[in-house]
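Heads up: the structure comes next, in structure tokens.
Omission of a single protein chain aside, the complex is shown with its protein chains in their original locations.
Lettered A, B and C in written order, each chain numbered from 1.
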């Protein structure tokens, strides 16, 4: 087990921080992507160097071993998120592909004319637009999950939008803007009456909280590898077995077929039915290492370390005049979105970068949350396990300096 | 420039061949995936170690440099395949995704009820099933491009299947079974009369012949990175600009939108409109290195070296009794598919593997070609630039040994 | 069944070279299973998705299950013959309980499994399904 309070130790596991200038910057854009531990990086190199092969089809040992490795990531993810079996895990290229997959398979088949898809008004574009598209294609409607001012589901009003017409409800587990989490368990319970399947976008969850899809009771759950210390171009999608069976395939091509005629083809069994063509083999094998890395973290300690950082951040941000922080302090992840009165978020972020602090600004791919907050953008600082108390101080110092600089000019 | 006739030298560029036991095997499954030069492998490690960042959105230099690198792969591919501009290149996860993308965007919009998609009866599943799916979805029909006994397009009969009803014609550039190429230029000319767009599956082409989409005149062209000395989970799709403009997006989500409302969104300009979410950044950057690697090859020398290997293979295979080779010897790529009378292809491949020769067997994801040849499968040996004369001899020796062994038992 | 498993393992332990091992495997298949068993070779007995064709059929008699199989490839025929040999004559309950991986023990699993070309896993799955079905119908 790692001791997360010893950040110097943690950082040693991530070669990025030992790689000169850039590593010395304060990297607070972890919600965009995290850095990778050396185990992940070297797993990919080793694969290409010693084990490179296509999978699922070779009759030689090299190919079987690659298949084995690839499939073992599926098993690791199954264990990591607590699904009933590895068969419930589809390996994808990321959260975006996962949402599109469900929209274009489950959605295509089961969302009919006049039906409703409920989406919260505070979703990342990846968990909104694919639903808009399938709703339009099938003549269904998108409606809002009621959200309270505190940015969590308004359970008092939820019942009023639930009905048999609702064929799916899509929501994030942890917000990419505020770091706040939704009560998925309660949502699932509320949806039981009408048997509404619940789709959870967990892109921001896995590196901060323990995911357990069986406990949550949701029907779909997805995440991206690259936000979870894993490689880009990888992701996973949990689909409850009963849906797996019924869903048509997404992409088609090699590997996912059982019988092919010139006019017609039949599909192989799930989950491979959803994995057409040569996948990101090296990436998925690298993702397995990332999962092992996370499983070596004590999630209780993670919570207390991240909470420690969050309390510090909240305290220090409060010292900056005219700063408005979005979302409340009960965070599941140390993600902080804010604006400073009369200063443009772009100016802030650009000058923070000049001061060695890397944050994001803009709508954060979450236009509807911006609309909800009635802002056109904000600055986001998102922390991860390797960020230190010292970096929080440096960030605040740079922020104050930049604010002072920009205030002169207004 | 590399001297391809000096295979010992070429192999030194590929760490796989220097990595002990496995590297000593005769790897003749290059049509499944090629090995990677060290420049590709280390580019990926270096990216994760020193340059890791998400792209297209960061206001800090780290993110801009990653964006730069990612976009420079697009430019390299544009130059590599001779498109009119880098804007005509969509970066995908592979050939399979590329075909699905065109089927579900161009096909979805332009293939109407009663229309026809022409597909050759000798296509890899990836270039057949996506067309079956969209044809079925839109009430169109799949019909065969007439193919002669010699496995090339029968241009005498082609005219009889062309009409205004044909909305797309899909064909491989180089066959994954026989290594033979189709005359795309002539096909494009024949299709002019009815303005039929031509989709070319170039998955097996790029590592063997010079691709030039402007000369071919085709409208769509795709390939996978992993068959071109590049990383898994990467690929490219050329789309002529006139189609780019008209095609709706494929996956939706972050990065590819311009305005997002809760009910409706509008898309950003092509090619980014087709690249939703975080792509396989490290993979695509690695693919750029693979393209640079290939551009360092003299394609004339490549043709003569591969021809030299092909002649040798053909000669030596002819020595094996009862061996039937599919396709003629005029190969664009050194890919050899065969059967031996009364011996099952699986038994052959499995025992070749015991003798250190790695080949593939079965339907090779090309069931319709198997049907066309009236066989249920075959053995395929596919060579690449790092394979040597000596390996051809070792392969033939092992083949003869295995045939002798199996003949005893029949 | 335990004895038959032991017998297979000890038989195969005699062979070291691939030639000897595969010769034994192929002979085992050819001796145990009929040649080109026409009645077996029906679509309903076919295990789909393997590169070589494998037909597997199960019959119950006196609360024991009996297996019959064939394949068009020699190696696959040897593999399925081992399965037939081991599981035929066992009870459904015994079959379900049995967790020994013979193919691992005789050194063939690493070489031949974890992929769909020979369908080893699918054969074992079918044997298991047969046993589960039998138990279900019994009730």
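Simple rule for what comes next: contacts are C-beta pairs under 8 Å (C-beta built on N, C-alpha and C of every residue); 3 or more make two chains touch, one makes a residue touch a chain.
Model, not experiment: these values are computed from the prediction.
Enquirer: So which shown chains sit in contact with the chain we cannot see?
Expert: It touches the following shown chains in the full complex: A, B.
Enquirer: From the listed residues B:19, B:154, B:268 or B:301, report the one that touches the chain absent from this view.
Expert: Residue touching the chain left out of view: B:268.
Enquirer: Touching the left-out chain: which of B:9, B:148, B:214 or B:258?
Expert: Going through B:9, B:148, B:214 or B:258 one by one, B:258 is the residue touching the chain not shown.
Enquirer: Identify the residue among B:63, B:94 or B:130 that touches the chain left out of the display.
Expert: B:63
Enquirer: Across the whole complex, list the residues on chain A that are touched by the chain not included here.
Expert: Where chain A meets the chain not shown: residues 344-347, 349-351, 353-355, 361-363, 376-377, 405-406, 409-410.
Enquirer: List the chain B residues touching the unshown chain?
Expert: 56-59, 61, 63-64, 67-68, 71, 258-259, 268
FYI, only the chains that are shown with their structure count from here on.
Enquirer: Indicate the whole-number Å distance between the mean C-alpha point of chain A and the mean C-alpha point of chain C.
Expert: For chain A versus chain C, the centre distance works out to 44 Å.
Enquirer: If you average the Cα atoms of chain A and of chain B to get two centres, how far apart are those centres in Å?
Expert: 31
Enquirer: If you average the CA atoms of chain B and of chain C, how many Å lie between those two points?
Expert: 37
Enquirer: Where does chain B touch two or more other chains at once, residue-wise?
Expert: As it turns out, chain B has residues touching two or more other chains at 346, 349-350, 353, 361-362.
Enquirer: Enumerate the residues of chain C that touch no fewer than two other chains.
Expert: 51, 111, 117-118
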